[in-house]
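See below for the structure under consideration.
Left out: one protein chain. Kept in place: all the others.
Coming up: subunit A.
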Amino acid sequence: MELIQYALDNLDLLTSRTIEHIALVGVAVGIATLTGVPIGIAITKNERLAKAVLYVASIIVTIPSIALFGIMIPVLSLIGQGIGYLPAVIAVLLYSQLPIIRNTYTAIHNVDPALREAARGIGMSQNQRLRMVEIPLAVPVIMAGVRTAVVLNIGVMAIAAYIGAGGLGTFISRGISQSDPRQLIVGAVAVSLLAILVDYALLAIQKRLTPKGMERAAETA
């Protein structure tokens, strides 16, 4: 009861922190999608390059977020942005690359060779094949990658509160430093709920973006 009371008392702050959190993750994953999808498509043309890119992206994900923020402080301090918004966005951007690139790569790579041959045999150029066949078919899997990135990074972004990026992590960091379990738990629950709700919202978008004729196939998958 005490927790709910606390949450209600601080509803304004909770709301603004949540919006802040969503905005940070949204901008970062948005940019990550704009870079990751083209990279994922590009590397389907070269298997060795694909291996290298996916390897690097995997390594990035293994760097603990705290360490990543630590590394960025001196580097970004050179342009006066050592802490705050920019390093948080960059970290999420980097972490998002793996699920988005990997899913894009896998989805395009796994397009039925018969469809690719039919598309070629019909006389589609490479770009037409991508635009008319391969990308529409890959959309559900690409969107699944975006969802993974978003959920993963809602958690990462909570830690970015330590470098002053704001967001729901502020409740958690203050809860720890002030030994206030109310703030800590409200922050943690809010982060989890946000992750779950956003995941559902994105799933709904994914279903809308799935080409109609594939709905049945997508459901059984």
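Please note the rule applied: contacts are C-beta pairs under 8 Å (C-beta built on N, C-alpha and C of every residue); 3 or more make two chains touch, one makes a residue touch a chain; residues count from 1.
Just so it is clear, contacts and distances are computed from a predicted model.
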Notebook entry, point to check: Between "Oxidoreductase", "4-carboxymuconolactone decarboxylase", "Quaternary amine transport ATP-binding protein" or "CARDB domain-containing protein", which matches the UniProt record of the unshown chain?
Noted result: "Quaternary amine transport ATP-binding protein"
Item checked: Candidates A:42, A:124 or A:189 - the one touching the absent chain -> A:124
Checklist line | For subunit A, residues in touch with the removed chain | finding: 112, 114-115, 117-125, 128, 132-133, 136-137, 211-214, 216-217
